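The following block contains the structure, expressed as structure tokens.
For this view, one protein chain was removed and the others were kept in their places.
For chain A:
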Amino acid sequence: MEPQPLKYDRQLRLWHAHGQQRRHLARICLVNAAAVGAEAVKNLASALSPSSPPPFTVVDDALVSGAHAGRNFFLDRSSIGKPRAEALAALLAELNDEVSGSAVVRSPADIIASSPDFFRQFSLVIATELPENDLRALARICWDADVALVVARAYGFTGYARIVRREHTIIEAHRGPISDFRFDCPFPALASHVASIDHTALDSMASSHLPFVVILIKALAQWRASHNGALPANRNEQAEFKQLVSSFKHPQSVDDENIVEAVANAYRAYTPTKIPADVAAILADPAADSLSPETPDFWLLVAALKRFVAHEGNGLLPVAGSLPDMKSDTDSFVKLQQIYRAKAREDTALVRAHLDHILVAVGRSTDSISDELVDRFCKNSSALAVIRYRSLEDEYTANRGAQYAGDDHSNFYWMLRAADRFRTLHGRLPGTDAALLVEDADKVAAVVADLRSENGLPSTVVPDSHITELVRAGGCELHNIAAIMGGIVSQEVIKLLTHQYVPANHTVVFNGVPSSSSVYQF
């Protein structure tokens, strides 16, 4: 199968998990067939669309050793002595009839050094078992080619995952239900609907089914009429406002669930509707200003959104158009829902019109971005997210670890860095020779001291216990830690490929002794 990452790249950025485009999922490259990488690919083969898992390529020139076969479920006794890339690809492909895997039996270091363009065919690379310098070189290649990189590692009881990507944009963060009521600024259709309801004329039954949204809009309008248009500002006023809301209860009504809901949501009514700070920052991002045919869809959509906000939106985002369930009779709820939905459709159409202008201006056809995507974008516009990762090079040359001084999981990060440096200096990992454990511990201590001073870290010493533990591990890969990290890596890869949910930024360290983890931005 011919790699076609560029052809599908744009779609992949925004279309994932929606419709047929899933078929053309990104290609994934696994550099070195460590157990942690095999586990990640195993989960990906089943976690994404079961009928169209992403094709993967394993790059590895190692021959399967007895230890490899002992700790990796996708290598077995019969694979010992054979190229690890081929053995792994064959057993992983057995997982699912649809999985297509291939093997490149060539040294990753050699490809990194002599054919860096090789990695351009992938949209995501999972790197395992690379020495420090090769890893840094691979990270530079992926950075320049805008290929996402996930570094995965299981080392003794320590697990490590690092995500590197220039920019990751998210439309569907799934951070919980989006509530967008516009209590303080009801749009005309909503305001006139609420005004048309005379709650004082309702009998107790109808009154107890008045949706809390209607109650709050009415109560707030009343409040503002008697407070020069101001919202309840301080604690006293807010308490007073809640009393006003409670007074909507019908004297004969025994059922006050809607009043309880209105009081519980009162804070939303006196919190002014505005664009969340994170989204305001995205709107102000220069990426939405300099538009060209190469501008990713996400930023074209942001540019259209920005025009909407500046013009028809009067400084606000499009109405989201979804209502949570609430105490209400069917008719009142459905009516309210229709009013919000109609406004959302109107706003979305305006964003669409801005987008069409933009698409024409950059020389793209207006049907190159679907209505369905514009819909999804507008509905989620208050929860858009952009992550710009630190490059691995920045992490290695200007580490920000000082902020985590004394944090225990971050000490294990420094242990892994020390192990890599040790390998560069001594040609093997610490603790691989049972006769040299004491000597190795001294050498590791020296490496740690060097690393820390190079990175401008405080001289607080990493506990001896951590150094002893690093040496004890002897560079081993325990299957369970590999499986935990393989799980985390596959989860993060899914987020990176689908642009849904929020991936970690940028390093996850797991410690299998207490069984706990932390996320760092080194």
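Here, a residue touches a chain if its C-beta (ideal position, glycine included) is under 8 Å from a C-beta of that chain, and two chains touch if they have at least 3 such contacts; residues count from 1.
Operating definition for what follows: contacts and distances are computed from a predicted model.
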Record-based protein name (UniProt) of the chain missing from this complex, from "Ras-related protein Rab-17", "NEDD8-activating enzyme E1 catalytic subunit", "Non-structural maintenance of chromosomes element 3-like protein" or "Translation machinery-associated protein 22": "NEDD8-activating enzyme E1 catalytic subunit"
Residue among A:Glu132, A:Asp285 or A:Asp329 that touches the chain left out of view: A:Asp329
For chain A, residues in touch with the removed chain: 39, 42-43, 45-47, 50, 65-67, 69-73, 76-77, 80, 95-97, 156-157, 161, 173-175, 209, 325-326, 328-331, 333-334, 431, 434, 437, 464-466, 468-469, 472-474, 476-481, 483-484, 486-488, 490-492, 494, 501-505, 508, 510, 512-517, 519
